[in-house]
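First up is the structure itself, then whatever we jot down about it.
Left out: one protein chain. Kept in place: all the others.
== chain A ==
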């Protein structure tokens, strides 16, 4: 009996041509802290991650959702599309914050997308990013936002552990008649390659594993990719993949993408997924590579998603679209700090229950204020109330507020630092992983009035934050209680912000 060979799945490329779409804008995000290769080598004697100089390490309050929101907001800004106008929303990740819970309602609420947008969630495989892109295109509910975000983890001394990075990218899709870059061609291939990259179920989940069967692994990566790209090339309306200027591909390490490039007739230099500086970004890899290619002005990008199992998707992006967000690093972490930050050496015990708990139903009532800084404008005196509840702070009338959004840019009014010892129990784990944090009162001005919000200042040394500093509100994890992750806005320093 012959081994199963990669081949066309059900649904050939030609069937999907009607669903062609254009990319109106793209956004990208990565945590700004990096663990350099040398630090891993110092800890373990060598780095087992081929072709990776540094990996991005998420902050303790970052996860796939928060990174996805950051990328999504940037893509919307680049495309000039208001989240309230979205008709489609897709999210891809292999590392959702919870094993079971639909992420799309939270993503939509964080961005301000309508509740009746068509949503698609794709997970389980690093192919999720391109699958989400294809699903949103096929649904043809435009404008649609496609977000891919991932922060893979693995055993600290596994090759996958050394490679584990983090990042997110998003694109806004519009109809074929619009501006931006054409999303042309579509192909997928499935091929059964067990054991190439997998995670065990349930309690046995210690992150990504691979059996490390070298040749088998390479074939599991390159052969489905080659087959999908060939299929794409067969599409009469598609461009010759070999003439692509950039190759945005899933990148488990720095070696496999180059091999895949050669397999499909491209130079290894065409690989645009920044695996060398971000590490393995899992399902986000192809879209991160696409945004990097668009930023560099690549007019034709071959986008290929590979997923263990195995299989591949291939698409071609023709033309340019605006991109927001950079992937700059601003600091290097020691290996110990990186482990601590990832929670690998943090204590597991949840804090004891106690007095200041905010119930989930109570917290949920304030989601628009927490996720998007929705404030209230007094219809009587024009005063601004945050949160938009209680009597008007200015005229003291018990009014029904008009909902208004605070701007994302604000100014620190007063600030202090909280140490791990001084943190409330709900924040003990965050402080344990991330160290001291700053808590400020931030003033947001809107229409001649202002409202103040107590916020953590993330991604900043508390001692560097002072009254008068400009800050920007970002979507982050606040804390977890009863297993429920509470998200909300924090502030990050706005100076030098990308």
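By definition in this document, contacts are C-beta pairs under 8 Å (C-beta built on N, C-alpha and C of every residue); 3 or more make two chains touch, one makes a residue touch a chain; residues count from 1.
Note that in this section contacts and distances are computed from a predicted model.
**Student:** Name the chain not shown, per its UniProt record: "Peroxiredoxin", "3-ketoacyl-CoA thiolase", "Nitrogenase component 1" or "Acetolactate synthase"?
**Tutor:** Checked against "Peroxiredoxin", "3-ketoacyl-CoA thiolase", "Nitrogenase component 1" or "Acetolactate synthase": the hidden chain maps to "3-ketoacyl-CoA thiolase".
**Student:** So one chain is hidden, and I want to know which residue out of A:194, A:379, A:422 or A:447 touches that hidden chain in the complete assembly.
**Tutor:** Candidates A:194, A:379, A:422 or A:447; residue touching the omitted chain: A:422.
**Student:** Can you say which of A:94, A:250 or A:456 touches the chain missing from this structure?
**Tutor:** Spelled out, the listed residue whose C-beta touches the missing chain is A:456.
**Student:** For chain A, which residues touch the unseen chain?
**Tutor:** The missing chain touches chain A at positions 351-358, 362-363, 366, 387, 393, 413-419, 422-428, 430, 437, 439-441, 452-456, 462-463, 467, 478-479, 486, 488.
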